[in-house]
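Heads up, one of the protein chains got dropped from this complex, but the rest are sitting where they should.
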Amino acid sequence: MLIHTGIIEGAGFTGGELIRLLLNHPDVELEFITSQANVGRRIDEVHRGLYDETDLCFVAEGELETLDVLFLCTENAQSEAWLRAHAPLPEKLKVVDLSRAFRVKESIADDADDALASLRREFVYGLPELNRRAICDARFIANPGNFATGILLGLLPLARNLMLNGDIIVNSIIGSTGSSERSATLTSFSWRSDNISVYKPFHHQHLSEIKESLRQCQTSFNSNIVFIPYYGNFTRGIFTTIVLKNKVALGQLEHIYEDYYEEDSFTYLSRKPIDLKQVINTNRCLIHLEKEGDDLLITTCIDNLLKGASGQAVHNMNLLFNLEETTGLSLKSTAF
Amino acid sequence: MLIHTGIIEGAGFTGGELIRLLLNHPDVELEFITSQANVGRRIDEVHRGLYDETDLCFVAEGELETLDVLFLCTENAQSEAWLRAHAPLPEKLKVVDLSRAFRVKESIADDADDALASLRREFVYGLPELNRRAICDARFIANPGNFATGILLGLLPLARNLMLNGDIIVNSIIGSTGSSERSATLTSFSWRSDNISVYKPFHHQHLSEIKESLRQCQTSFNSNIVFIPYYGNFTRGIFTTIVLKNKVALGQLEHIYEDYYEEDSFTYLSRKPIDLKQVINTNRCLIHLEKEGDDLLITTCIDNLLKGASGQAVHNMNLLFNLEETTGLSLKSTAF
Amino acid sequence: MLIHTGIIEGAGFTGGELIRLLLNHPDVELEFITSQANVGRRIDEVHRGLYDETDLCFVAEGELETLDVLFLCTENAQSEAWLRAHAPLPEKLKVVDLSRAFRVKESIADDADDALASLRREFVYGLPELNRRAICDARFIANPGNFATGILLGLLPLARNLMLNGDIIVNSIIGSTGSSERSATLTSFSWRSDNISVYKPFHHQHLSEIKESLRQCQTSFNSNIVFIPYYGNFTRGIFTTIVLKNKVALGQLEHIYEDYYEEDSFTYLSRKPIDLKQVINTNRCLIHLEKEGDDLLITTCIDNLLKGASGQAVHNMNLLFNLEETTGLSLKSTAF
Partner (left out) sequence: MLIHTGIIEGAGFTGGELIRLLLNHPDVELEFITSQANVGRRIDEVHRGLYDETDLCFVAEGELETLDVLFLCTENAQSEAWLRAHAPLPEKLKVVDLSRAFRVKESIADDADDALASLRREFVYGLPELNRRAICDARFIANPGNFATGILLGLLPLARNLMLNGDIIVNSIIGSTGSSERSATLTSFSWRSDNISVYKPFHHQHLSEIKESLRQCQTSFNSNIVFIPYYGNFTRGIFTTIVLKNKVALGQLEHIYEDYYEEDSFTYLSRKPIDLKQVINTNRCLIHLEKEGDDLLITTCIDNLLKGASGQAVHNMNLLFNLEETTGLSLKSTAF
């Protein structure tokens, strides 16, 4: 029995990666992909590397009645608008929203009306390493942000052990496909090649979902997170370092991380130093710890399009439908 | 029923890619991987992106009796030496040699003794688009060279139609993982980054297998091939352009290519211009034709580690064991 | 005594490089830079690497009366329009036009009116290795195209010796700053990084200036040039290979090239293989020859923004004003 899936606004980076995953997923039938800007164009004309894998073309609207799960690759405001415009959705239809729109419960206070607040309450934050049980029983999934995923996986075991009690300094370098920014300069090869820069220091929009998730583990969490995101000169990946004070011995911390991720299929503590290309084109997160005195350095690596977006969305779908969670996600890494 | 496989000298670029493929191949059990220089080291310590996918360690020698197929990732001279040293091989054992050692029948005249000449006669040149039937019945496969694959797939339909009757100018740009060259300078990031250069113009060692394969299709083939290989500043891929004289109309030529590759699972004529990243991390070859007067431009793209080496080796294995030929090779492309 | 210079539309790639050169030129005063889209913005806000080197801001119009030389960094059609709109120019004002508008004399037949045809006749094609004398006496210089420069410097010594008598196959790979193309996809980092592709094969607009210049040396020149331009995944440089038939011995050809370029300050025959980064951030052109039988391979490298555009424009200015031709062009190469 196949899972019937559809994608709303699948012409961008995350939409393309999701299509590449779903076309190879053994239990999935991809029914339609919408893109208002590309109606009628073949999918493999827009998305690289799909030559002859599908004859589908982008459509303006898809049939929702016969669908099992819908992925929203819409921008944030559009997700909300789309869900309002299509309410009520068919009862059996599940939704994985890859935008930021419904990730944070705190926003309920700001919601325009009760319907929206009520919808927001139904959403589960789709980080399996945090909310696996709840995801399995959910109908609406808010897929985590790419930075948030890399940072939370580095901090959750500490939060679970109530160890986040001081300033947290986070530096994260992201590849060009992680950027929804459409500035011609910032995304141009001439500018970005061989370059590094900081953008939005202190104020990145992922901070709220990070803090809310940490408080879920450690109610008392109230620390300052100094978050410095960078544009890197590569296409895929997020490399994160986190520095904080911690008095526990390194060996003990390593056990805490290994315990936390023991049941997880994609997230690992590596006892050896890690580098970004180890995870590229995989759904894995690798984590490494080093200590000097009370200073703890946590390094994490993910592929922003996979574990940071579409791979995690498929992981969530697998959980929603009680599949083995690695189904369709045992990807050959690029390695080089 | 699983195919039991082993790899000789699997610590290099092609060995690593082969391991990444075989670990995910549903019908394969990877029994052992030798590497004289790495005996005892974990595989995932040497090969990127395999974190926790295998607990295998490199060994010095593997058990051949229970094996179905052996992949030689040895250097050219070593393949010959290894086969001599291990003769006679168990009768049911098949061999896919990724080196250049046994690709060319013409070399029989130069073989040191009858045993070697006789062994060479048993080898089938493993380009499925040329020798699919013979591969299915073979015991020894000589896996084609990476450049040779990209060039032959651009020329075979013309050769089959006896259309190669004049000079052929070939320019091929290869990524850093295609280079067995071990020069510290040429492989260094500082030198290769943002750089392009020509190496071994006119004299590349793949010319003999290219010419022999073309003669297999067009007995009269005797044209001059001017082959200019380049080092490109990327890690994966071979981008080839071929220029030659041809009087047939473009539309007719496109039909000739489409007919030739109609039954093939990985090689396609694209009616639109192609670029290298369309095939990266896939086993595909894309081909595009353009014409101006009598000048025909053929462009081809492959991933040197997949269609140009280890992907093709797995393809050959699938044929040797009568599997669906795409098994284990439906790879999610990287795209970016 | 300083040369007073101005730049029309200096906000693009060639404009930026020209500004970086002129600000460091010991005999030049840069008076103004226009950019209709950037009026009032500081130069160092738009152009990288100029921090605090100048307090100039872009203007809409500059004073021409007191100027010695004007550089047009306008698009092709705009150069013509600008010159018509500002005719007659002050008598002592010289012009270096970096666009394609006035490079080809053959276009005179197509000129809309006599004034334009007459203006075109005054322009000298500014390739010093071909037209040094004429440049010194000229008032209007048509600065050569970037591809044309790399290709002509590889062919001129043969043309001068009447040796171009058969098909010429040219492959040229260009960096992202050589592309005036404004397509968001083609110039985006996500697409171009690690990628290679062919564009406009056979039909590139530089072919006409190449052919006209070759005919200037070899009146009989009438050969077919098969020109395959590529987009490379680097920012600066053009790497060109040229293949043609030639019966003269390699050593003799090398002497022909060395003789041809003996007096030139920037163009050299290298007896060793060359690579692109040898010329990056310099105004040099390196040329290397290899032969196999009658097949001659000519390799050339230039920096597209310097020898291929703004460096050559400054070289032409130096000739126009009888300066030592390397003045302001002894640039420290980047090397890495």
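Each chain gets a letter, A, B and C, in the order it is written, and its residues are counted from 1.
As a convention for this text, a residue touches a chain if its C-beta (ideal position, glycine included) is under 8 Å from a C-beta of that chain, and two chains touch if they have at least 3 such contacts.
From a predicted model like this one, the values you see are computed outputs, not experimental measurements.
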Contact residue for the chain not shown (choose from C:107, C:270 or C:327): C:270
Of A:33, A:83, A:138 or A:173, the residue in touch with the unshown chain: A:173
Hidden partner chain, touching residue among C:87, C:184 or C:335: C:335
Listed residues A:102, A:191, A:221 or A:266, member touching the removed chain: A:191
Hidden-chain contact residue, picked from the options C:120, C:192, C:206 or C:236: C:236
Footprint left on chain C by the chain that the document does not show: 13, 16-17, 20-21, 24, 45, 47-52, 176-177, 193-194, 235-236, 268, 270, 272, 277-282, 284, 286, 305, 330-336
Hidden partner interface residues of chain A, rising order: 169, 171, 173, 190-191, 193-199, 201-203, 224, 226, 228, 230, 232-237, 239, 241, 243, 273-277, 280, 290, 292-293, 295, 297, 299, 336
Hidden partner chain, residues of chain B it touches: 13, 176-177, 184, 187-194, 233-235
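Going forward, only the chains that are shown with their structure count from here on.
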Separation of mean Cα positions, chain C and chain A [Å, integer]: 47
CA centroid of chain B to CA centroid of chain C, Å: 41
Whole-Å gap separating chain A and chain B, where each centre is the average of the chain's CA atoms: 36
Per-residue overlap in chain C, given as positions that touch at least 2 other chains: 190-191, 193-194, 233-235
